[in-house]
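So that we are looking at the same thing, I have put the structure below in structure tokens.
Heads up, one of the protein chains got dropped from this complex, but the rest are sitting where they should.
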Amino acid sequence: MHTWPFSWLPAADVSQDGWRADALFWYTTTLCVIAFTLVALALVYSSWRYRARPGAKALYTHGTDRRSFAVTGVLAAIVFITIDMNLVRVSQHDIKDATYNWPTAPDTVRVEVMPQQWAWNFRYAGPDGVFNTPDDVVTFNELRVPVGHPVMLNLKSKDVIHSFYLPNFRLKQDANPGTITRTWFKALRPGDFEIACSQMCGWAHYKMRGDLFVLSDADFSRWMKEAEGDAKRRFDPADTEQMWGWEWLQ
Amino acid sequence: MADTRRNLLYAGPDFHAEQHIHPEPSSFVRRYVFSTDHKVIAKQFLWYGLFFLAIGGTMAMMIRWQIGHPGTAFPVLGELLWPESGGVMPPQAYASFFTMHGTLMIFFAITPILIGAFGNLLIPLMIGARDMAFPTLNMLSFWTNVLAGTAMVVSFFVPMGAAAGGWQAYPTLSTLVGQPGPGQSLWIVGIFFTGSASIMGAVNYITTVVRLRAPGMGYFQMPLSVWGIWLTAILNALFVPVLAAGVLLLFLDRTFGSHFFLAGAAVTKGGGDPILYQHLFWIFGHPEVYILILPAWGIVSDLLSFFSRKPAFGYKATAISMSVITFLSMVVYGHHMFVVGMSPLLSQGFMTLTMLISIPSAVFFLNWLGTMWRGAIRFTTPMLFAVGVVFVFGLGGLTGLHLGAISSDIYLHDSYFVVGHFHLTMAASVLLGAFAAIYFWFPKMFGKMMNETLGKWHFWLTIVPITVVFCGMLVVGYGGMQRRLYNADEYAFLRHLHPVNLWVTRAALLLGASQFLFVVNFLSSLVAGKKASENPWEVGTLEWTVPSPPPHHNFDEIPLVVNGPHEFSHPDVKGKDWLAQNEPIAAEPVALGAVGR
Partner (left out) sequence: MSTVTFHHLPAREESRRTSFVGMVMALASWTMLFGSLFFAYAILRLKAGSWPPEGVAPLPRLLPFVNTLVLLASSLVLHRGARDEAEARIGALREALRGTVALGSLFLVLQLAVWVPLWRSGFTIASGVYGSIFYGLTVFHALHVLAGLAVLLALVPGARKGRYRSGRQNAVRLSAMFWHFVDAVWVVMFVAVYLL
């Protein structure tokens, strides 16, 4: 951490689709910088060139002549077509190709996420492949996923609205009480990453941190086998709180 | 300059409509407390708004202090407020502070200053009327707002303190689940009262513009300041009730156990829908941001013309663009909810509609530049602030593009990028616009001039830090930092952003300190400012044809309007470069059946 030069770029993107958010951000920023530089130049130039001086008279025009309409109209059209419509086009591709392109592959790992004030609960379906059964693997503040496989999430909050945020994946999805929301991601590199909450959820919102462990296939299988064994052993039929899961929403 | 020498047109002593000249009230209470004079009410709103601006601004300084120097006591005030933690702001207070900072700034600073004060001051004077259509309703509107402000202030002192669920107050955090104390309920009461005050004001402003314009003042002869305030009033009248409905249902959930917004573990039988609240809130909320900026747009449009000594470029197009934006603002609200889980089709619809707003925005923004082009620009303090608005609004408006596109918004949602965006467009633009308006109309309101030197220092010491602060937020937002974080150190992925945050904090503290230049200027000018003439800025709108300050009844006779509001540098006018709206170009007026004089 140094004061100069600032390091201010976002966390490393390790996901399959995170690049889209960065690309669109920089594309938009480039177009905006061009547009704003022109505006700023016009402002500075006008301020200097057309400042009041003895003898200098302003041009009397209401800007309603044909040429003025044309210039304004054309400039506005240029802005709209080159910037707005372009951004819409790129974004439409992104949401079709990634955001709402729900994974259907059989190797998709499915996890139910239940945030609460102020922690993250995760649930895997376990050997029977059905959620909210005694063999589910349930973890607290730790999400383990295999690298290179799609991971699909169902989210439902226990209490207030939270938002599941993976900075290294450029991913955010609100989790609401009472309804299920969905999102998905795929990690391209193994590693340890952070989970954060990005919806104000109470005074300890700032501390609602979780860990995402992206493991190799082998490590993930090994962990899952161990966890499933633990789940079977530790299942307590009297503990109803533990059965917070729900029927999977595809 | 005695105005008997000027060639101004009046509608004649027979034209009094319902605007009889009422005798001035004599008692102190009727003159200064429960006054129905729009000019007095304007001043009441101005003081009221500046008071809450100071409170909201101080809270912002304290929030920034915590972000920049986590775990450090805030000087002086910290010890007073939080002795148990050694003057360090606790996280619960932090949540309250950012909630109430937003609430107070929006409803109790911007709204009273731009809409309450300048709406009241300008509408009757600029359209050539003696007062608002409903003077008593006007008075009620101010005092209802005071009730609201009282509720908000009181909420700080109740058990568990003021509301702390964010200014949007999303359930279920804002229900008893998240906010069990009375603070949130008092907040709802405050919102209800301030909303009612806004609606009362809106009905008044709309009716006044529709009905009380002086003869000759068509809609397209009105100053753009009036357009801005009038369009704001229309949005206020239509959309504040939607907020009222939302918070009413929230109040019922909190107080009577209803289930409009309750869902999740707290609900035992038949839950409601927290997202319904977000729909209701943002159906109000998006028009609200236009409500806050429209007056400033209008005022800046006028000031740029006034000080470029040139007609407003594309006046009609600007008025129409502002109207189109007013309409479009009603159908774009979903861009605040892209990560909520709405259907993709709905989200895409909102994205496309949101992008459409660029067109009218580009038009009036280009018209601003066109107004300055080939002008003879006088860089007075009001003009500096007006150009400042063009600058910060240009910046802020462009950052809306990042947020309007769904796939970039998903990453930027609820981050500091959003905070930077709305502060640039809403806070910086509106604040600079408010200062422009205050410096400009201070002579008319108080009969004295403000100090130009102090004003210019104030401008530069404001615009530079304000740009640094909110551009810095854009940077940390893209860097990944979420909003409403008490201490970002909890996350490894945010620690590298701390230096940027520290510089933002320093710039913010400088910004705060610079405002004392304004306070000193404002107060000293009130007491000892140079006496203002009737028309020190040499502009043509009708308020400058009456003394500074105007008499109780504004106009001895209602003016007869023959020009638009921006007749500057007309080639046929000799000896001066402006014309009053009721001043014909030719030396002799065309008399239409003149009677009397």
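When the chains are written out, they are named A and B in that same order, and each has its own residue count from 1.
Here, a residue touches a chain if its C-beta (ideal position, glycine included) is under 8 Å from a C-beta of that chain, and two chains touch if they have at least 3 such contacts.
The model shown is predicted, which means the values in this text are computed figures rather than measured ones.
Contacts of the undisplayed chain with the visible chains, over the whole complex, involve B.
Considering the full assembly, B:N204 is the residue among B:Q44, B:T103 or B:N204 that touches the omitted chain.
Note that of B:Y48, B:F239, B:F306 or B:F385, the residue touching the chain absent from this view is B:F239. Interface note: of B:L8, B:I123 or B:M322, the residue touching the hidden chain in the full complex is B:L8. Although one chain is not drawn, its touching partners on subunit B can still be listed: residues 3-4, 6-18, 20, 133-134, 199, 202-204, 206-207, 210-212, 215, 237-242, 244-246, 248-249, 252-253, 256-260, 269-273, 276, 279-280, 283, 557, 560, 589, 591-597.
Here is the rule we go by: only the chains that are shown with their structure count from here on.
Distance from the subunit A centre to the subunit B centre is 32 Å, each centre being the mean of its Cα atoms.
If you check the complex, the residues on subunit B that touch subunit A are 91-92, 94-95, 164-166, 170-173, 177-178, 263-267, 271-275, 308-317, 339-341, 344, 347-348, 351-352, 355-356, 358-359, 362-363, 365-367, 369-379, 387, 390-391, 394-395, 398-399, 401-402, 404-408, 410-415, 475-476, 478-480, 482-488, 490-493, 495-500, 502, 564, 566, 568-571, 577. Considering their complex, residues 1-4, 6-11, 18, 20-21, 24-25, 28-29, 31-32, 35-36, 39-40, 42-43, 46-47, 50-53, 56-64, 68-69, 71-72, 75-77, 79-80, 83-85, 87-88, 90-92, 94-95, 98-100, 117, 156-161, 163, 165, 167-168, 170-174, 176-179, 181-182, 193-194, 196-207, 209 of subunit A touch subunit B.
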